[in-house]
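Every protein chain of the complex appears in place save one, which is left out.
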Amino acid sequence: MDFDFSDDQEQLRDAVKKWVSKAYDFERRRNIVKSGGFSRDAWGEMAELGLMGLAVPEAHGGMGFGPVEAMVVMEELGRGIVLEPYAAVSLVATSGLAAYGSAEVQSAWLPRIAEGSALVVLAHQEREARHVLRHVKTRATESKGQWRVNGAKSVVPVGDQADAFLVPARVSGADDEAQGIALFLVERGAAGVATRGYALQDGSRAAEVSFSDSPATLLAGPADGLKALEAMVDVAIAAQCAQAVGAMDQLFAITVDYLNTRKQFGVPIGTFQALRHRVADMKMQLELARSMSYYATLKLGEPHELRRRAISQAKVQLGQSMRYVGQQSIQLHGGIGVTDEYIAGHYFKHLTCLELSFGDTLHHLGEVSERMQDTAGVFA
Amino acid sequence: MDFDFSDDQEQLRDAVKKWVSKAYDFERRRNIVKSGGFSRDAWGEMAELGLMGLAVPEAHGGMGFGPVEAMVVMEELGRGIVLEPYAAVSLVATSGLAAYGSAEVQSAWLPRIAEGSALVVLAHQEREARHVLRHVKTRATESKGQWRVNGAKSVVPVGDQADAFLVPARVSGADDEAQGIALFLVERGAAGVATRGYALQDGSRAAEVSFSDSPATLLAGPADGLKALEAMVDVAIAAQCAQAVGAMDQLFAITVDYLNTRKQFGVPIGTFQALRHRVADMKMQLELARSMSYYATLKLGEPHELRRRAISQAKVQLGQSMRYVGQQSIQLHGGIGVTDEYIAGHYFKHLTCLELSFGDTLHHLGEVSERMQDTAGVFA
Amino acid sequence: MDLNFTAEELAFRDEVRTWVRAHLPQDIAHKVHNDLRLTKDDLQRWARILGKKGWHGYGWPKEFGGPGWNAVQKHLFEEECALAGAPRIVPFGPVMVAPVIMAFGTPEQHRRFLPGIMSGEVWWSQGYSEPGSGSDLASLKTRAERKGDKYIVNGQKTWTTLGQYGDWIFCLVRTDTSGKPQTGISFLLIDMKSPGITVRPIITLDGEHEVNEVFFDNVEVPAENLVGEENKGWTYAKYLLAHERTNIADVNRAKRELERLKRIAKAERSGGRPLIDDLRFRDQIAQLEVDIVALEMMVLRVLSAERGGKKALDVAALLKIRGSEIQQRYTELMMLAAGPYALPFIYEAMEAGWQGDYVGAMHCAPLASTYFNMRKTTIYGGSNEVQRNIVAQMTLGV
Partner (left out) sequence: MDLNFTAEELAFRDEVRTWVRAHLPQDIAHKVHNDLRLTKDDLQRWARILGKKGWHGYGWPKEFGGPGWNAVQKHLFEEECALAGAPRIVPFGPVMVAPVIMAFGTPEQHRRFLPGIMSGEVWWSQGYSEPGSGSDLASLKTRAERKGDKYIVNGQKTWTTLGQYGDWIFCLVRTDTSGKPQTGISFLLIDMKSPGITVRPIITLDGEHEVNEVFFDNVEVPAENLVGEENKGWTYAKYLLAHERTNIADVNRAKRELERLKRIAKAERSGGRPLIDDLRFRDQIAQLEVDIVALEMMVLRVLSAERGGKKALDVAALLKIRGSEIQQRYTELMMLAAGPYALPFIYEAMEAGWQGDYVGAMHCAPLASTYFNMRKTTIYGGSNEVQRNIVAQMTLGV
């Protein structure tokens, strides 16, 4: 049992932190938001830092690092509320490709991801599913050795600019059956693919994506499709947890600083006990969140059922922490907290987006409830 | 719409308040607890005040007052955390007898209740029911025009000293079927009735009561039995709400007084802002509770479904308020709050008992959830 | 004690209901029911319709041209407007400055200002807060120096809601710095077209332009625009605060929005089934429903006491706290109901009649923005922390 970061991990953290603080300040971020929410330039800079290949196997030009390194990077990107979909491409889609892609598929995509020249993202959200992953209406059929996909996916990260999508689609069964879901790769340029891009609440980029008889490459068959999807979602949630910890850490620091600076009734408002206790409660939520972010990351390698339960436990804590720290940061700032020109609100909006993604708090509490064992605890 | 009390109601309140503060002080209460939790003397004094016949129809020697007068009395009894089962006998059982008793049954019991010489109580709690009223395992069978009851009921107020019980028992159907429940009157002295008395957590008196082929008088048949039970339970909950408001009101006053008196670090602890905000939150819970207690009382006359929903809404608020005000009063007192010799803890225990009786907060939230309408509000 | 309204009250309600439903423009109601963006024109159209009926100043006594309603009637009017989907009456004129002018203004000021407020023609703004003063309002610094028959005003106000539309602004200004902060404040009515006034937008975190900074650079204000006595403005401001008691809880809007929440939860699906049938989410709505009923009961208690002319219950601070918490909660639950479909931010999708493709559904478009916007409710109008201070003060007596 050891919660120290290695020297290499600390160096990685420093490199990302330095880039964020030097190259990704509030002003640049604001400009990226204005120009659509995704910057190829910033993406290129992150690639130059070597981040894109972090989780790509060495055989494909990456570094083959594990979840802890991913967590370190995500914390720092979260600290800077970086808009670019690093987790979506370099952790989530990469994990899916590496686990389920054929040698051919891997060679075609992983090196390009590692060098930052390809954007591949998971496209799974469906309109009537909400947070239920097995609810897949999108259908795939095979004819003459060619799979084709029909359906629509929502809120796909950089969906109007991605090169390819990983698409869960149903080959058999009713819409909400666990069986019968397969995983496909569909290129954006393929026939019948249409996208409609927009900004998200935190300023990042997403799109609606629809498929009409679009040719697709099978990655995981109906026996594995749901598991593949769940595994990718768990990678995404663990990454989100770390991202949220970074964002909360920074927002909390901003808030503490404000409390020590802002004066009312002739004294810094940080001297008022009611606000001080709020600070203590925020610190509590932050440290509980950090603890559960570690937990999520360190449990990613567990067997399916244990991993799913641990990830849901983590998302419950993170969801509660994000909401509390976010809301209270705004409250403690007072008026300036609700303005667009001040930075705190942007952290708050980002944290809200994270809470709503990949299953909200109540959803994951339900997952924990359903997976309850007689024993409990980290090692249960 | 009018929330004023009439002069008569104010006089009634004053009379009860005077008796409680003069005749039912902490010392006497402690002695009643020591001697088993029920005082015939105190009961007699309350009867002398005319309280026992409050809800008994005038034809049977009572005053035929309504829910508002009952609420007024319950608030004041709650303020003094009076142990005697006033609501159980004079409101709950009386309402059942008045609504479902034959002329004969009414003449036999109501005048005696009104004069304070008979204790009749509802005996409905069953071991596997928890808060589900329709779960009735106790069975009743008729033979040669005589009903006989078999089964066991728990936590019956003054069960070892009552003269008679109102007993829901099943004449047909499965244990948790809504149909097939009838309501009976069984005298404690009847054959096959056994009781085992004990104290409750707040010092009041209760008992386990069992029936073995005990002769019983039918009050409400299987078409009405569950409704009769529900109506009595709703009377009980409304009374409890008022009782809780009285108790909270007094406990809050005690706590505020303590905060203004107790010094730490050279100043009254009531000067610390974090505690002051707690006081504000307690005041909030108290006023919300008072509002919903009025609501419960004023909705008692509504049609069945509307009444049940309103009562559940009230119990949710009261349950939450009781827990918060009770727990925080102890917390704000610090060490002395957890001692037996100080009065605050006794209010806390009483409030805890009220919360657990006739369905706890979560149960009633479920009831509200199940009875949800498209609209909402007091008049919805 | 009686929970029901009297026959007269019910008749009054029916009258109001009939009139409101007949006169509220449907395009405006559509926007309100769907939380779409309201324009200045929307707000002013409704104000003028009310003004024509003599109801824009619905809280006014008859002597000033108001309907002279009692507390319960005012509540019923507010409720009917809210449930019908009327926009909130912009309070700065009819609800805030008018009662101060009535109570402390001269007959000349009555004649000059009240008709324009009642008719909805003249748009008023509020100039209280300053950058340095938040909860500590009395620390305000905007100066007004008396020069002959004029005041020369210099300084800055902020958080001026809808000030971009303002014709007039009522301001607390400092006319004396010698004594305690509260004692040197005056209440001034200022024409916003005066030279030297600059209004600068503040964009809030939902991307909307709702509040403003207002700068005063040697603005000349005729001395006749002073309300009451010089240096007594703090008293008038407190009077204004005390005037609005129950509507602060906004329980009528909460009831309307709870209905909307239920509509959304029926329309949204989770795993293919209506979200409202998901026990976990449904229970959240049930809890909110209880909270709203309890709040409404608290409001009704206050109304009953006020109508009876009895000493009003001192629960205004509690109503502010609870009302704002409930506002935040229902916007939060609506956002959570839509889940991922609350994430897209499409500015135009919050306009009525937008012809684009919604992500998810039209009802999803404004949810997150409103959630973000509503964070203000526990901050403005005296933050909930200040309100808790007030409750504690009243309760503890020190």
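Order of writing sets the chain letters: A, B and C. Residues in each chain are counted from 1.
By our rule, a residue touches a chain if its C-beta (ideal position, glycine included) is under 8 Å from a C-beta of that chain, and two chains touch if they have at least 3 such contacts.
Owing to the predicted nature of the structure, the values given are computational and were not obtained by experimental measurement.
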{"item": "Shown chains touched by the chain that is not drawn here", "value": "A, B, C"}
{"item": "Among C:Ala11, C:Ile203, C:Leu279 or C:Ala361, residue touching the chain not depicted", "value": "C:Leu279"}
{"item": "Candidates A:Asp14, A:Asp281, A:Glu305 or A:Glu341 - the one touching the absent chain", "value": "A:Asp281"}
{"item": "Selected from B:Gly53, B:Gly96 or B:Gly337 as touching the chain missing from the view", "value": "B:Gly337"}
{"item": "Residue among B:Ala199, B:Leu306 or B:Ala380 touching the omitted chain", "value": "B:Ala199"}
{"item": "Chain not shown: contacting residue from B:Glu208, B:Asp234, B:Asp249 or B:Glu287", "value": "B:Glu208"}
{"item": "Absent-chain interface as seen on subunit A, which is shown", "value": "1-6, 9, 68, 256, 259-260, 268, 270-271, 273, 276-277, 279-281, 283-284, 287-288, 291-292, 294-295, 297-299, 313, 316-317, 365-366, 368-369, 372, 374-378, 380"}
{"item": "Subunit C residues touching the omitted chain (full complex)", "value": "279-280, 283"}
{"item": "Contact set of subunit B toward the excluded chain (per top definition)", "value": "125, 127-132, 134-135, 154-155, 175-176, 196, 198-201, 203, 206, 208, 264-265, 272, 274-275, 327, 330-331, 334-335, 337-341, 345-346, 348-349, 352-353, 356-357, 360, 362, 365-366"}
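Operating definition for what follows: only the chains that are shown with their structure count from here on.
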{"item": "Chain located farthest away, centre of subunit C as origin (C-alpha)", "value": "B"}
{"item": "Averaged-CA centre spacing for the pair subunit C and subunit A, given as whole angstrom", "value": "38"}
{"item": "Gap in Å, rounded to a whole number, between the CA centres of subunit B and subunit A", "value": "52"}
{"item": "Multi-chain contact residues (two or more partners), subunit A", "value": "272, 274"}
{"item": "Multi-chain contact residues (two or more partners), subunit C", "value": "385, 388"}
